[in-house]
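Here you go, one structure.
A single protein chain has been omitted from the complex, and every remaining protein chain is retained in its original position.
Our next item is chain A:
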Amino acid sequence: MKEDSNHIPPGWDYNPATWSQRIPIVILAMVGFFIASYLALYQLDIITNVWEPFFGDGSVTILNSRVSHVLPIPDAALGAFGYLLDAVTGVIGGTGRWKKMPWIVIVFGLAVGPLGFVSVMLVVFQPVLFSAWCTLCLCSAVISIAMIGPAMDEMLASLQYMKRVRRSDASTWKAFWGLQSEIEKVN
C-alpha cells in the first residue's frame, strides 16, 4: 500500500498502474487473443467449421472475404498478435511503470488504440461491403473497444511525466527508457 501511494502521479488521486487497474485489461486482451486465434485457425484451414449462432453463413462470408485476406497473413492472425501485444505490454513492469518505464506504457497505449480503430473499421466493412455479420468478429471488436478507456489513463500519466521530464534537466531519451539516474532528476 505504501509503495502504491508513492506512485500516485502529481495532481492525481490514484495510481493508474496498479495491478487492479491493469489485470482486467490483460484478461480482456487474453479473451480477445483466444477468439482471434480461433478465427485465424479457421482462416488458415486448420479447422473446417466456425461457430456462428446468429447469422447463418455470415461468419463464413466475412472470414473468407477479400478484405480479410488482403495481407499475406489472415486478418484474424494479425488481430491475435495485436491482442498478445496488448497482454504482454499490459503485464510488463511494476506499479510505478508510468514513470519507471514510460516506453512500455506508451507502446501499450499505442497497441490498444489502433487495435480498437482497426476493429471498428472491420465492423463497418461487414455489412457495407459483404452484407453479412460475423458473431465472433463482433465479440472481438467489443473487447478491443472496451480496452481503450481503461488503458488510456496510464498513457496519460506517462505522457504528463514525459512533459515534466522535458522541462527538467534530465535527458528525455534516457528517461523514456527508464534509466534510474534520470528518474531522480524529475519530480
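Heads up, the rule we're going with is that a residue touches a chain if its C-beta (ideal position, glycine included) is under 8 Å from a C-beta of that chain, and two chains touch if they have at least 3 such contacts; residues count from 1.
Basically, contacts and distances are computed from a predicted model.
The listed options are "Simple sugar transport system ATP-binding protein", "SPW repeat-containing integral membrane domain-containing protein", "Cytochrome b subunit of the bc complex" or "Caffeine dehydrogenase subunit alpha", and the UniProt record of the chain not shown names that protein "SPW repeat-containing integral membrane domain-containing protein".
Considering A:Trp12, A:Tyr38 or A:Trp103, the position touching the chain not shown turns out to be A:Trp12 (whole complex).
Touching the chain that is not shown, out of A:Gly56, A:Gly94, A:Pro114 or A:Gly149: A:Gly149 (per the contact rule at the top).
Taking the complete complex into account, residues 9-14, 16, 116, 120, 123-124, 126-128, 141, 145-146, 148-150, 152-153, 156-157, 159-160, 163-164, 167, 187 of chain A touch the chain not shown.
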